[in-house]
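The structure under discussion is supplied below as structure tokens; questions concerning it will follow.
The complex appears here minus one protein chain, its other protein chains still in place.
The block that comes next holds chain A.
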């Protein structure tokens, strides 16, 4: 079972201990995990802090930037605005489940080919979101792809490359 992060509040003198943690079963990238976590652990924090799947990024932590986008049963959501306990029985896919450095996912390859990032911080969320867009099969033109990718912000402004990369993979479908 993964190590828990230290809860400094609970350990501080004079502060009441929080309610006990409970076991939560999550299926991430096809693998079952049982985590001993508090109910207020977001899906994002469960992935990053307990499972050390740090591909999924914490940007704004308020559902505004899309860096934390993951797929739940094939549908993209913001993992920062969802509690891990809400996802027992769901199939969760993160960027680690889409491709590997030796075997890139077509979207990952397209992002490399089209120079679709600079710092790369938003990229895992962009790619998971684009996979969600492809699963939905509702965005095909450039205008539609722009609108359907509007939940993912890129502060480096690599939008032109991102659009070209996503369009290339959408067109191949």
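Keep in mind that, in the parts below, a residue touches a chain if its C-beta (ideal position, glycine included) is under 8 Å from a C-beta of that chain, and two chains touch if they have at least 3 such contacts; residues count from 1.
FYI, contacts and distances are computed from a predicted model.
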(message) For the chain not present in this complex, what protein name does its UniProt entry give, out of "Hydrogenase-4 component E", "Ribose transport system permease protein", "TonB-linked outer membrane protein, SusC/RagA family" or "Xanthine dehydrogenase family protein subunit M"?
(response) "Xanthine dehydrogenase family protein subunit M"
(request) Using the definition of touch stated at the top, determine which of A:56, A:93, A:108 or A:129 touches the missing chain. (result) A:129
(message) Using the document's contact rule, name the residues of chain A that touch the chain not shown here.
(response) 18-19, 38-40, 42, 61-63, 66, 69, 72, 75-78, 81-83, 85-86, 88, 129, 132-133, 136, 138, 143-144, 146-148, 150-152
